[in-house]
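Of the protein chains in this complex, one is absent; all others appear in place.
After this line comes chain A, so read on.
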Amino acid sequence: MIQLRNVAKWFDTKNGRVQAVDDVSLTIDRGEIFGIIGYSGAGKSTLIRLLNRLESPSSGEIEVAGSELTKLSPKELRGVRKNVSMVFQHFNLLWSRTVAENISFPLELIGVPASERKRRVQELVELVGLAGREDSYPSQLSGGQKQRVGIARALATNPEVLLCDEATSALDPKTTDSILELLVSINKKLGLTIVLITHEMHVIQKICHRVAVMEAGKVVETGQVSDVFQHPEQPITKEFVKQIGAVDDLSLTFEHLKARYPSGQIVKLKFLNETAEQPILSDVLKTHDIGFNIIGGNVTQSQVGALGTLFIQLIGEAREIDRAIASIRSQSVEVEVESDVS
């Protein structure tokens, strides 16, 4: 659906050249929700704006829904833009228009007749859950409702691709979740390809199938969200994963327990999907002669299922502990012994 080949974008400023996007190659498949995460200044905003050519690349090729963006005439580009919609952090609604008129706006641009527009607007208002607010003005809506209008407007022309530029970053956590759920449901219902950028790992973990991590203009890591969560490779990815896996700071507890049970072994267990929901640990502990202390843990939900993290201290003979760890591993639960645990 979307293919970037060695794409670079730089801006020449008074203070010299700024490399916003540096040699990025990516493939995004039809129907997937693809997340791009990075801190501000990582170049993710520029990258997503290249996908509908609000910015033009300095070098490289960008293919979106079968069109090579760099080779389009202005007229062809406008055609592609009807197929690649964008949702914005600050909604960017026209405050002089009502909800219905805002949603109708992209249809007016392409000359859809009024009766047809009215029908389509009604469908969309219902799809995004704003029935009854058609005649309100944006200033009368909450942030979450404004973003629903933004999403409905983006869907008006039946696009194949939806670009979300920090679509939830201006919203509170609860509203963020409801908007994310809306995005998942339209992804499923309409088979829409969604590309979103964010600085919140929570957003990626909750709705994305695949993720790309950006740092200093480069994509430093990509993969299935579950893989990236379980095995983050780059330091920056580990930082983002910590935002979520984040069982608070346990180092004090570690020290305390180590002092009390010097022979104990602290381990971090990582569960995915079914393993998060089975009594693996109690089975293993029953068959081995060891005790344990629970230090901390959590379970989070993602597109591929539950992800669990648990810190425990195993107490007993060193040999017995090693055996127990081996049998936990055999249940496809990942185990990191404490020296790796950070």
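Assume a residue touches a chain if its C-beta (ideal position, glycine included) is under 8 Å from a C-beta of that chain, and two chains touch if they have at least 3 such contacts; residues count from 1.
Everything below uses one rule, namely that contacts and distances are computed from a predicted model.
*Asks:* Could you check which of "ArsA-related P-loop ATPase", "YdbS-like PH domain-containing protein", "Leucine rich repeat variant" or "Binding-protein-dependent transport systems inner membrane component" matches the UniProt name for the chain that's left out?
*Replies:* UniProt protein name of the non-displayed chain: "Binding-protein-dependent transport systems inner membrane component".
*Asks:* Which one touches the absent chain: A:Asn92, A:Gln122 or A:Asn273?
*Replies:* In the full complex, the listed residue that touches the missing chain is A:Asn92.
*Asks:* For the chain left off this view, which of A:Lys44, A:Arg81 or A:Arg210 is in contact with it?
*Replies:* If we include the chain that is not displayed, A:Arg81 is the one touching it.
*Asks:* To test your reading of the contact rule: which positions on chain A touch the chain that is missing from view?
*Replies:* Contact residues on chain A toward the absent chain are 52, 54, 77-82, 85-86, 88, 90, 92-97, 105-106, 108-110, 137-140, 153, 157.
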